[in-house]
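All protein chains but one are shown in place.
Letters are used for the chains, namely A and B, taken in the order the chains are written, and counting of residues starts over at 1 for each.
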Amino acid sequence: MMLEIADVDLHYGAAIALRSVSLQATRGEVTCLLGRNGVGKTSLLRAVIGAHPVTRGAIRWEGEDITRLATYDRARRGIAYVPQGRDIFPLLTVAENLETGFAVLARGARRVPDEIFDLFPVLKTMLRRRGGDLSGGQQQQLAIARALITRPRLLVLDEPTEGIQPSVIKDIGRVIRLLRSRGEMAILLVEQYFDFARDLSQSIAVMERGAIVLAGRAEELDHADVRRRLSV
Amino acid sequence: MRLVLFLIGLVLLPAFARAGDPSNAYSAFASGDYDAMAAAVTELAAAADPHAGAVIAALQAGRLYATEDGALLIRGDDGNYTDLLSGKPVAADEDTVKKIRMNNAVRRAVEAAEGGLQLFAADPATRRAAAETLFKSHDTAALSALTRARAKERDPSVAEAMAEAEAAAIVMSPDAPEAAKLHAVAVIRARGDLEASALLASIPSPTPAVAAAAHNGIVAIQRVLQLWDVAESVFYGLSLGSVLLLAAIGLAITFGVMGVINMAHGEMVMIGAYVTFVVQEIIRAHAPGLFGASVVIAVPLAFIVAGAIGIAIERGLIRFLYGRPLETLLATWGLSLVLQQAVRSIFGPTNRDVGTPSWMSGALPLGGLTITLNRLTIILFALAVFAALMALLRYTSLGLKMRAVTQNRAMAAAMGIRTPWIDALTFGLGSGVAGMAGVALSQIDNVSPNLGQGYIIDSFMVVVFGGVGNLWGTALGALLLGIVNKFLEPFAGAVLGKIAVLVLVILFIQRRPRGLFPLKGRAAEA
Partner (left out) sequence: MMRVSFATLAPPALVLGCAVLLVLGNVVPAASSPFHVPIFAVSLTGKYLAYAILALALDLVWGYVGILSLGHAAFFALGSYAMGMYLMREIGRRGVYGNATLPDFMVFLNWTKLPWYWYGFDHFAFATLMALVVPGLLALVFGFLAFRSRVSGVYLSIITQALTFALLLAFFRNNMGFGGNNGLTDFKDIAGFPLQADSTRNGLLLATALALALAFLLARFVVLSRLGKILIAVRDAESRTRFLGYRPESYKLFVFVLSAVIAGIGGALYVPQVGIINPSEFSPANSIEAVIWVAVGGRGTLTGAIIGAVLVNLGKTYFTSALPDFWLYALGGLFILTTLFLPRGLVRLFEAKPVAALSEVPATKARAA
């Protein structure tokens, strides 16, 4: 199944943030979106999950045109989001944060699978802790776990390594690799940290000033060129 | 005062030639000698003669008659006569019996005797009331009667009242021994109320020991009274706070989840009050026996009616103004005008009568405090509603979703939570709770179309003060505002007190612009 972004424009008021962006994400692959600060990566992700309307173009998911669909309806179609800044519900406990994922599940399926704690063992010890009291790395793991509860078929991650200590970055990388290898979901990843992305991704797109300037399979791209576009 | 006269009469008794013999006393009535009659009345009462009451009553009613040979008769309603002493009916000729009249002296003696008799009356409540009166008048002439009455007294609470009256007389009498006076001061101090305090302050020429004891007594009593005053303010503060809590909690929830201030919230309260009115009208007309349950029936009904209206408002108006909290404020203000006018057209502009069921009426005395049952019920009700809401938020999935939306709407949507649906339910819940508040308010306030307007500003203050972080803020805010209001009242009066609270909240907001328990960021920023 595929995510297809076709020729999308996006504006904030009168200012244009995305220009004719086209991108695809395929199941079983990690697609990585790279670029400096302010190029429009987060805007594109927000368009995908429906947090901001597009002014032109279309977004299709699993064959359905979801361009006009509300965020929660997209979530119910298997799109999960791990935002930059994690957006953990600060006053909810870790357990409750996870339980917010139940909203899209059928009544009988509303349990936290043990596997989540296999992937993120640290969460098991903190179930009663308030989300806002967790460290950055712990919050990031919680955010990913929370997204996974919804059994997504598209996982959208916005700079998951930003502000995280290296050991946790490794863990996150491992999780993403594992999820990719299962072949059940498409993973759309936004990163600034090229080394992290390079090992994980099959497909890479580089953005500059709201448009995609470089795109292709990871092994085919000129890494030096990519690095150059990422440096300040 | 009559009591005093009676007792003076008692003291002066020896001055009269006739003494001690009741039969002699009775013959005085037939004699026509008014002074003798007055003395006889006093004597009979002092001796607690069993027929004294009958004589006095008959005299006052003008039914006492004397035969030519001095026997006393009482004339009944049917015109027949009974002998006073034996109680047997007597045939008597109208022409031969003479009605015994009173002059003023006799009348005074009769009135005084009546009062004094009461110390020995059959009914303990009467005895107690007589003792109370004597305490207040603290006339020293009462002493011997009181001592005698207290010796005969079997009822402990009446005996206590008599002891206090006795102590009052002792303490005010110039020639009682110091030891007796000190003991009396202790008794009065134990009584502990304002009158006791005033009495202790007015002891004539006390010795140093007595003066010291009295002073300590006054201080102790004042301290206790102050504590009771504080307790009373706290109770009324809690009562007001619980009303504010009920009125405001729905608003706080709505504001927290949706970031909108519903200016029609007061009208939801008003609608709840009118639901109570309608329920009571129906019960009065068709099932009057159910009146005691009227309030209990009205509560869930008001919740449903107000809640349904709330959901309708959200779906029909609020959701079109999503993301524009200031316009929502204005639109809901307009709605409140419409709702008020609608209720005015249906029910009329005047106050409607909502009654209080018997189990909620009356009061519970608690030491120096009078706890009115309706306010107590409302406090308990508010606590119950608060607990129920906390449970809803904490333990149900709807509650979890509401909290998630409050804390981060966008992320909640990204988790698949249908935010429009949560909005509608939240608004319905907030309005429903307001409706229930209206049922409570109908018990302590007038039910009119303007009812809501009286509470809307206060509700805002509670929400602004308490913050929207969690319900505890609302609860704390409401109770604090209620108590502060009630504590300011004795100093500043109700109106200035209210103004002071408003000013205090305005100033408080400067320090904490998001209230006691704020939530970071969020929709509160317009």
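As a working rule, contacts are C-beta pairs under 8 Å (C-beta built on N, C-alpha and C of every residue); 3 or more make two chains touch, one makes a residue touch a chain.
Given the structure is predicted, the values throughout are model-derived calculations rather than measurements.
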Cross-chain touch to the chain not pictured, restricted to B:71, B:199, B:261 or B:354, is B:261
Sole touch to the unshown chain from B:163, B:464 or B:516: residue B:464
Listed in rising order, the subunit B residues that touch the chain left out are 255, 259-261, 317, 320-331, 333-342, 345, 410, 457, 460-461, 463-464, 495-496, 498-499, 502-503, 505-507, 509-511, 513-514, 523-526
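Methods note: only the chains that are shown with their structure count from here on.
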The answer for subunit B against subunit A in the complex is residues 397, 400-401, 403-404, 407-408, 410-419, 469-470, 519-520
Listed in rising order, the residues of subunit A that touch subunit B in the complex are 49-51, 70-72, 75-76, 80-81, 83, 87, 89-92, 96, 99-104, 146, 150
